[in-house]
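What follows is a set of notes on a single structure, which appears directly below.
What you see is the complex with one protein chain gone and the rest in place.
Let's look at chain A:
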C-alpha cells in the first residue's frame, strides 16, 4: 500500500526572480523565455514520489512578487506547510527582499513551516552577484534549507522540491490541505473536509 501526503507550499520572492518559471519547470518541465507576470497568485499541484511507496502531493501557491501586493500574501502563506523563498543570483537586492519575506514568515506563518531559500537563474553564472557562500551562511544562521536552481536549464529544480518533501514530517499524518481553508469567520463543514481529503487519496483502489 502506498501512502500519499499532501502539503501546501507557497512561493515568495521579489518580482521577476523566476518563481513562476521555477514552478513551470517543476510541474511541467517546461521553460518560456518570457513569462507573463503573475497577478494575484497561481495555483498548481504536483506529486513527487519518495522511497517506500510514499508520495507527496504539493499544492503550490505561486504568488505575485510585487512589493505592494504583500498585503495579500498572508492569505497564501496562511497554514502553508512549506515555503520556497526565491531570489535572483544576479540581483543582490532580491536577496534582501528574500530576507524580508523570511522574517515575515518566521513571525507570521505557522511555526512548523519548512522554509527553503532558493537562488534562481543559476545559468547566468557570468552575471552572478550573490555568492553561494553568502546565501548559504545566511540560510544556516536562520536554519533554512538552501539551494541554487536554474529554471531555464532545469538544474537543481526537482532537487529542492524533493529535499523539501523529505524534510516534511511524514511520520504523523500532515494536516490536509482542507485545514488551510478553515479561515476565521468561515466555519468549514468537517465532514466536507474529510470527504474532500478522501477523494484526493489515490490509494482507495
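Here, a residue touches a chain if its C-beta (ideal position, glycine included) is under 8 Å from a C-beta of that chain, and two chains touch if they have at least 3 such contacts; residues count from 1.
Basically, contacts and distances are computed from a predicted model.
The listed options are "RabGAP/TBC", "PRP1 splicing factor N-terminal domain-containing protein", "Ras-related protein Rab" or "ATP synthase subunit gamma", and the UniProt record of the chain not shown names that protein "RabGAP/TBC".
Where chain A meets the omitted chain, the residues involved are 15-16, 20, 23-24, 27-28, 32-47, 59, 64-66, 68-69, 71-72, 75, 107-108, 177-178, 181-183, 186, 188-189, 191-192, 194-196, 198-202, 204-205.
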